[in-house]
Every structure is written in C-alpha cells, then in structure tokens.
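Apart from one protein chain that is not included, each protein chain of the complex appears where it belongs.
Labels run A and B following the written order; every chain starts at residue 1.
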Amino acid sequence: MADTRYTKDHEYIRIEGDTGIVGITSYAQEQLGDVVFVELPSVGKKVDQGAEAAVVESVKAASEIYAPVAGEVVAVNDALESAPGTVNEDPTGSGWFMKIKIADSSQLNGLMSEADYKAYLDTLS
Amino acid sequence: MLNRQGRPSQAGESGMNAIKTFTGNRALEQVEPLLFEIGRLETTGVDLDEPQAFTSRLGGLERQDGIGLPGLSEPETMRHFVRLSQKNYAIDTGIFPLGSCTMKHNPRLNEAMARLPGFADIHPLQPQSTVQGALDLIAQLKEWLKELTGMPDVDMTPKAGAHGELSGMMAIKAAIIAKGEAATRTVVLVPESAHGTNPATAALIGFTVKPVPARENGLVHIDDVKALLGPDIAAIMLTNPNTCGLFEKDIVAIADAVHEAGAFFYCDGANFNAIVGKVRPGDLGVDAMHINLHKTFSTPHGGGGPGAGPVVLSARLAAFAPLPLLEKTSDGFALCESEQNAEARGAHPYGRITAFQGQMGMFVRAFSYMLSHGADGMRQASEDAVLNANYIRAGLRDLMSQPFGDKPCMHEALFDDQWLKETGVTTLDFAKAMIDEGFHPMTMYFPLVVHGAMLIEPTESESKASLDLFIAALRDLAMAAKAGDTERCTQAPRLAPRRRLDETLAARKPVLKWVPPVPLSEAAE
Partner (left out) sequence: MRYLPHSDTERGDMLAAIGAGAIDDLFTGVPADKMLKGPVNLPRRKSELEVARILGGLAAKNVPASTVPFFVGAGAYKHHVPATVDHLIQRSEFLTSYTPYQPEIAQGTLQYLFEFQTQVATLTGMDVANASMYDGSTACGEAVLMAHRVTKRNKAILSGGLHPHYAEVVETLSHMANDRVTRLPADVKAAEDIIALIDSETSCVVVQTPDVFGNLRNLKAIADACHAKGALLIAVFTEVVSLGLVTPPGAMGADIVVGEGQSIGNALNFGGPYVGLFATKSQYVRQMPGRLCGETVDAEGRRGFVLTLSTREQHIRRDKATSNICTNSGLCSLAFTVHMTLLGSEGLSRLARINHAHAVKLADMLASVKGIEVLNQSFFNEFTVKLSKPAAPVVEALAAKKILAGVPVSRLLPGAGLDAHLILASTEVNTDEDRATLVAALKEVL
C-alpha cells in the first residue's frame, strides 16, 4: 500500500519503492484556482530537499513547488502541457508532476503523515 | 516571493436571458467585429500617389509576399474605433477609484500644450541650437521636481515608473560598485506589501530579494529592519506612503539605520500624491525615488501607457545618473550624451537606459499641470486627496472591515474581506457588482498581505456629490451582500458590454492574434 507524506507547502510525495511521485494537494490547487501551466524540471535533474523543482501557474497566481526530499527526477508528467486542468481535477492521481528517485529515505520521516496534514489544514482555515 | 493568491478565473454561468436584437446591437452599444473581418486588402484610407518610376536600391531584399493586412476607408476607420471606445470606462466617465493608480482628472490644456508643434514636431537629434525651448522646459521641470521632493538631482530618462525603479536601483548598484562592495552587497530588502515591480526590478539587475515583514499595524518597524541590516545589504526599497495607504512613521529612523549600515534607501514614489507639497522625501532620508508623472502629475493613463518615471537622486547618487545629462551653459542648454564628456565634468553615469532623452510629451503635460496648480494648488490637491479617501473610509467603516483598525489613512482607504465572510460573496464578486452600478472597481487583491484586499483611491478630482453617490452605492451593495442577495454580486456584471470572461481558457489555449479562416487572397476572389 503506497504511503503518502505531506509538506507544509502542500506538496505530497507518494512512495513507491525507492521512487516518490510528487504533486500538489487538493487544498493547494483550490488556493491557486484554475491551473493554466506547469513548468516541470528536466528528467535527470538532481534536487536537494526543499529546492525549487517546479512552478505551477494559474491565471492570477504562481507557486513554486519544492522537492519534498532530495533525489533525481526520473520522470515528469508531460500530459500536463496540453491538459494543465488535470491538476485541478485529479491532483493526487493523474495530476502528478514528477517522479523522484529518493536519495535519502530518512528525509521522509520529517514530513507529515496524512493525519498530521489534515490536522495542519484545520489550523489554516 | 511569488504571488500565490489565486482566485476564480472562469466566466461562470450567465443565468439571465438577454434581450435579443437582429444586429446584436443594443441601442448605443454596438457590436464591432475585428478590423480584419471588415477590412479589405485593397482598401486604404490614405491618399498617396504612386511614385514615378525609379531604380530600386534595396539590395535584393524587396518583399516577396504581400503584407496581408486589410485597410479601411476613413469613415469606416472612424466608426470602428469610436465604437470600440464606447465599450471603455474612463476617468471622464466617472470615479475611477483604483488604489495606487491615482486616476485623477487629465486636464485638456495639457493635451493642447503637448501638441504645440514646437514640442511635438521636433526630433531628438536635431541640432541642439534648434531645440533650446525644449531643453529649457526639461530643465525647469527638473527644478520643480527637485523643489517638491527636496532632492538635488533628477534622472529624466525613464519611460515609466518601473523603468524609473530600474534606473534608481542601477544608480545604487553603480555607487556600490564604485565603493568596491559589489561582491558583498548583493541583497535588497523589500516589504511583502510592495508592488511586484520592486522585487522584479531588484532581481533584474542581479540582486537577491529578502522580505521585510510588516507589523500588525500595517507598518514596517525599525527593529525589524535593523535585524536584517548587515554588510550584505545593498538597499531597502520602501513605498511611502505604503501600499496599505499608511505613512511609514519609522521612515526617518529606517533611513538613518540603512545609511549607517552602508546601504541605500530606494523609495517607490507611486503614492506621492498624498504628500506633494506637505512632506518632502528628501527630508526623510531617501536616496532615490521615482515619480510616476502619469499618477501624481496627471499625464493620461491612455489605456495602459505611455508613462514617465523620472527619478530624483540624493547627493550620494547624483554622480551616477545615466546619459544623457542636461546642463546649463553660458548661452543656453546642452545635452551631454557621451561618457567621455560626462567624465570630463566629474560625472560617472552608469550608462543609458533608453534611446534619446526621455518622454518629452509627458514632460510638457506634467509641467503644464504643475504651472496650473502652482505650489499652493498642489498642496491643496494633496490635502483634498487625503480628505476624500478618509471621507470614503468614514462612510463605509461601519459596514466594511479594515485590516489595520479604524484609523486615518492617507490618499487611499484599505478594506479586507473579513466582513464578507459567510456571505458567499467574494471581493471579486463585490467588485464586479460595482460595474453594474456604473463604477470602475477599486484595486482588488492588492496589497498581497491583506486577504481579499480592496484599495480605494478617489483622488482630489472627485466632488463631494460624486463621493456621496459612491459611498451610498457601496453601502447598498454591502448591505445586500450581508443580507444574502448574493446573485447581485456573483452574477455581476450583468449590464456591461461583456459578462465575466473566461480567463482560464485564454491562458490554457492562448489565441494572441487574428487568424484568417481562409487565406484573404482566396476569399477576395
């Protein structure tokens, strides 16, 4: 069963073996509004934890997406180029941004669990 | 430091049946196609005689294909653009309460003066002996700007406010380079409430931007600035009065601290209209401040431009002003246009940010404004601008929430969307409802630090009657929203030439020019 972790900036990382699928949460896409463009990193790019990995744009806003853990980008969701709205419709499924090969899985321990993230969201509203 | 506050950008549902006419016109409101849909390739509205035969000297680079742009006759052209104009709201239509934009009346005397052939029909590179009147005007305008701001010099070249910011920050960088500190002083401090041009400008010339927090009262506190100052800081960029419509009370202390730390103070002068003739930025310790002639000094906004953004400079920065420099000579005025000549006079211009010498057309208009108002009139204008904003604030404060408490504002009044909570109406909806009432909405969602911000700047041009109507209408709207009449807002605007537009579609599938359905040359056959 895939384990998912969350960051305070509303990124999620769904762990599958030594790779993590990264995207933004439903809360984040709602804050942004209709997504019109996602600037994805190149495959092969190495990122540090917390480094800027992507930018997601709506009509009136733009938001940096930070890598939840350090690693190497092994895949990006090219389908988003012609259908950026997928991020709004299905942020945690087909609206994923990139897959990162995790360099140091201990970094996952510092991220929030699903329950912790839900509690965090409650503090925001 | 991105703007992360998104909001709905689709058109929504229309929910109303419009009255249908055969033409689609609605009396005075006319449907007007694109000029490419009504023009013809062979039509021209200008009479020109074909030249007599000559031998071309184009070096084989003559155009091979037709240009492909249709034309219209003069009557068709006039009608096309007049109909388009009738779909626009303007200052001449009614109150235009956009915070931070200073939409004051654009005097028509200014237009007449700018069109005098002696100003409009002269070339920037004519011999300087043939444009002494123009150079004299620029010199006099400089003196007025210096006197109003209490600063010793002005760079007249920037073509817009943001361009002025660029110039001021370049002068600061040049000063830092001259001190040999370019490698260490790499950071610029910018409040989170700042206009986006501030961090964009700093980043453009290679600085890193660090945010300065604002306190609960909407102001920057001297302690917070001191905590950030250090040998890596090149400058702070502050707007004063700030984007929340408040005068930064710690500004003198901040300026002193910044200078003591070896850094510079850039002031964004967008809100100068509140304090012209009442306070001088030079007395506050500012090193550079751009002045938006199209805001404070009434040059027309023209649907988005042209602007002009001269930058007043302190003694620390005056030497670095860019080319060209304007000087008084024994028998008139002269432009110093080369670095060698400038250096010979002890100046070290940081370079050049535009061709030629600045927005002469806007200089004439601004100078005409200044001469008309005089020192006494400009002081009165600032007082009326502040009076009008506070009058609006007083008229709405019992219904709409103020983010920093109920206290006097300067030339603009700021509300947030706390008061709309639970109503189902957002700041956006409220603004669109104002359109149906015949007003241009106020600035919305700026500054970013205030949730659902509504920034109202009436300017000194509004009469009491105009303000009373505006206040009454907003009160009516506010009460309707609170009482649950949400459709009036969420369906708005219902009476404008267009309903809400689908901005999502425009961004996802950009269509940025007209594409003929069928090649025009074939269609003409």
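Assume a residue touches a chain if its C-beta (ideal position, glycine included) is under 8 Å from a C-beta of that chain, and two chains touch if they have at least 3 such contacts.
Not measured: the values here are computed from a predicted model.
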Among the displayed chains, the hidden one touches A, B
Across B:179, B:215, B:328 or B:464, the one contacting the chain not displayed is B:464
The one residue from B:116, B:227, B:315 or B:479 touching the chain left out of view is B:116
Where B:142, B:185 or B:301 are the choices, the one touching the absent chain is B:301
It is residues of subunit A that touch the chain not shown, namely 36-37, 55, 57-62
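The rule we apply is simple: only the chains that are shown with their structure count from here on.
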Distance in whole angstrom between the CA centres of subunit A and subunit B is 36
The residues of subunit B that touch subunit A in their complex are 2-10, 445, 503-504, 506-508
Residue positions on subunit A within touch of subunit B in the complex are 31-34, 36-37, 55, 57-64, 84-85
